[in-house]
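After the structure tokens below, expect a handful of questions from me.
One chain of protein is taken out of this complex; the other chains stay put.
Order of writing sets the labels: A, B and C. Residues in every chain begin at 1.
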Amino acid sequence: MAKSDFEYVKQFEREMPALPNVWLVIRLDGRGFHKFTDDHDFAKPNDLRALRLADACAQHVMKQHPDVCISYGQSDEYSFVLRPECNLFQRRPMKLATTFAALFASSYTFYWDRYMNSIEEPTHDPDDFDHTKPVAIRSQDDTKYVPLQYPPAFDGRVVEYPDVRTLRDYLSWRQADCHINNLYNTVFWTLVQDGGLSPQAAEQDLCGTLSGDKNEILFSKFGINYNNLEPRYRKGSILIQGTREVIVPERDRSGNDTGRTKTRTKPVIQVLHTDLIREDFWREHPTILGDYQ
Amino acid sequence: MAKSDFEYVKQFEREMPALPNVWLVIRLDGRGFHKFTDDHDFAKPNDLRALRLADACAQHVMKQHPDVCISYGQSDEYSFVLRPECNLFQRRPMKLATTFAALFASSYTFYWDRYMNSIEEPTHDPDDFDHTKPVAIRSQDDTKYVPLQYPPAFDGRVVEYPDVRTLRDYLSWRQADCHINNLYNTVFWTLVQDGGLSPQAAEQDLCGTLSGDKNEILFSKFGINYNNLEPRYRKGSILIQGTREVIVPERDRSGNDTGRTKTRTKPVIQVLHTDLIREDFWREHPTILGDYQ
Amino acid sequence: MAKSDFEYVKQFEREMPALPNVWLVIRLDGRGFHKFTDDHDFAKPNDLRALRLADACAQHVMKQHPDVCISYGQSDEYSFVLRPECNLFQRRPMKLATTFAALFASSYTFYWDRYMNSIEEPTHDPDDFDHTKPVAIRSQDDTKYVPLQYPPAFDGRVVEYPDVRTLRDYLSWRQADCHINNLYNTVFWTLVQDGGLSPQAAEQDLCGTLSGDKNEILFSKFGINYNNLEPRYRKGSILIQGTREVIVPERDRSGNDTGRTKTRTKPVIQVLHTDLIREDFWREHPTILGDYQ
Partner (left out) sequence: MAKSDFEYVKQFEREMPALPNVWLVIRLDGRGFHKFTDDHDFAKPNDLRALRLADACAQHVMKQHPDVCISYGQSDEYSFVLRPECNLFQRRPMKLATTFAALFASSYTFYWDRYMNSIEEPTHDPDDFDHTKPVAIRSQDDTKYVPLQYPPAFDGRVVEYPDVRTLRDYLSWRQADCHINNLYNTVFWTLVQDGGLSPQAAEQDLCGTLSGDKNEILFSKFGINYNNLEPRYRKGSILIQGTREVIVPERDRSGNDTGRTKTRTKPVIQVLHTDLIREDFWREHPTILGDYQ
């Protein structure tokens, strides 16, 4: 039973590293999330708790892997961007995608109760993501308690983008997709929930309509101005590495609390719900692209 | 903001499918599990609860993906085998590895309390894996309660094996590795825990020893016959698709309970801790390889 | 101008080796050979000189690379088979395919005059391939002289086949393709050359016909029994590594010719035009597959 007799099978392992000097995007997608959202009674068209949960998972991934310079999430998908010079896992696509998918999926399970079953109402406040802050979880007897019924799965892929133009177009593609889907879902569910239509009737009503038509239905029939809806729903979530000033207790040389406080700069993951398609976004956040813009 | 303007970026997605007609092995490895086992006070050299947890995760993966004909686990790794004719996810390696890694990692989190914090003592009973059976979980105040402190991660890879010979050698390689590591760890921790040596002294004692030497140390110094230790620790866990006869209530045509019972064959995942290197194993379980042996 | 400043660009070179332990097929295809055959007045439906030229090139490739255990050619394509244990060029697909394509293409140019412009009429004799035997070439003034007008090109690919079954089916696929094309071409050109039809009319006549119909046209209209045509045209060319007994002058210990002769076994590339789809072929030539059948 010598080890070496069998060890030759290691030769069958093959992997091509990603090209050097290109942007890498790791995109994760929920598997079977149509059924998953039904099984867990997600609010339609958007479940704020679940979106915050996904953002929290992405934050966790970015804290573990500070090489991620920006990530973008919407619906049940999240994309993580690594810079051209990044050498995480020697740029091995399989290692990158499996590690990120696994970490995101286990985080989704780990943080489920914190975000889905918190007693406090969820807010859109992006500064609200301090995972160390204690949160009161609903009792399992609470009718509002939503137990996680089975472990969720995500698949992942790695895509190489050779320059800033194609990388930005990738992110724009995902945000445009968010807009298109959210506009559709918003009208659809408004027709069903507020308009009393059956899902089939709503689907038929929307068949062939353009963006303008959908905006018009929302406004004329339900008095809703789409552009006034929550930016989080319309724009998705953008997470970037940032800093925040925090007030901490001052300590003397012996480490004893002086009773005074001081300001310290702390790295944080910023959560934004803004338009990243326009040029301005990149000018306002120059550190994302760094020398590459 | 037309969708189509950005959609060209989809062309940058590239993936080579696996070769048709070859065995596929998806191997998952725990990331940073040396630290993870320390952070969660795993028993050394083997933590029965944690090994059962890993087996439960593998079972969950196999239930979700019945295409897996055998899986093998030891320490913090698990390998899943797909047959040459299997077309799961069109044999796309990235999709297979990310989905399995994510599902295993979220299962590890999902089942943590059930296996790590059950009030009942864990057993080696392989028939004990009914995830639907209610289990009493320790209170968080219990000193034995081990909270999961952060989401675990696993990486994954897909390896192609062209025939039964190389596939079996792969599994033999992993089981030989289990044996080698477990023998080392068993002697090491016995020297430390029962022999009163420091870890450094134990390491030095074992430096350059062969299998025979290690067996001798165990036997002569501690009266331990290595071959009598738990098969689970020495052989790892083999999971195969099987069936079990179960007794279920009989119902009449209207669906009413007749008060009698009947026997029914139910698919189950069997958990074995036996030697798969020897020829016999494959003869005793002919359905694993099917027509390929 | 230090070398090392630029040498980092070597990192961008990436290649995945072929899977170990599988059969490798390198298939070359003529590029633009429809035009090439027109430009060089190839006889239709088959040009014996050109087919012999291609066989000669394949022989040259096999002499340079004795790892090739069988090759098969028809029309403007040739396939070369490497065994599972072959480690030529460390099984790098790019290196294998480019080297074979280049060698075949330069051989095609190198041997052009010998096969296309030999004064002797070409024969089907498979033993006729001794490239060292002097051959009289036509004068460039000879009206039958066909000059090579430009360098020919071939593309290539490498395909992995995991077992004997799929490898044999690959070769059968190519030979079935040879049959189908040759039957069509034979009827088409007979209709044009002997039947006086225009190419368009011949094409229309054949539209939708089955094998049986085509055999019937040949037999009833032109008295041709397709199965009696040259095997080379119907079956293509199979090249295998073989040996031949040759009579050589005997020499004494001092190396002087004794005046007597002796028989010696010499490695040769055998050229066959037979059916490789049927089981018999492989039984009659057991060395091709060796231990793998």
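In the analysis below, a residue touches a chain if its C-beta (ideal position, glycine included) is under 8 Å from a C-beta of that chain, and two chains touch if they have at least 3 such contacts.
Being a predicted model, the structure only gives us computed values, none of them experimental.
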item: Selected from C:48, C:86 or C:159 as touching the chain missing from the view; value: C:159
item: Sole residue of C:118, C:172, C:185 or C:209 that reaches the chain not shown, by the stated touch rule; value: C:172
item: Absent-chain contact - pick from C:13, C:141 or C:245; value: C:13
item: Among C:48, C:86, C:148 or C:289, the residue in touch with the chain that has been omitted; value: C:148
item: Subunit A residues that touch the omitted chain in the full complex; value: 19, 21-22, 84, 160, 162-163, 166
item: Subunit C residues that touch the omitted chain in the full complex; value: 1-3, 5-10, 12-15, 28, 31, 60, 64, 93-95, 97-99, 101-111, 148, 150-161, 166, 169-170, 172-173, 176-177, 179-180, 277
item: In subunit B, positions touching the absent partner; value: 11-12, 14-17, 19-21
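Keep this in mind: only the chains that are shown with their structure count from here on.
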item: Label of the chain whose CA centroid is most distant from the centroid of subunit B; value: C
item: Interface numbering overlap (same over half, different under half) for subunit A and subunit B; value: same
item: For subunit B paired with subunit C, centre-to-centre distance based on mean C-alpha positions, whole Å; value: 51
item: For subunit A paired with subunit B, centre-to-centre distance based on mean C-alpha positions, whole Å; value: 30
item: Subunit A: positions in contact with at least two other chains; value: 12, 14-15
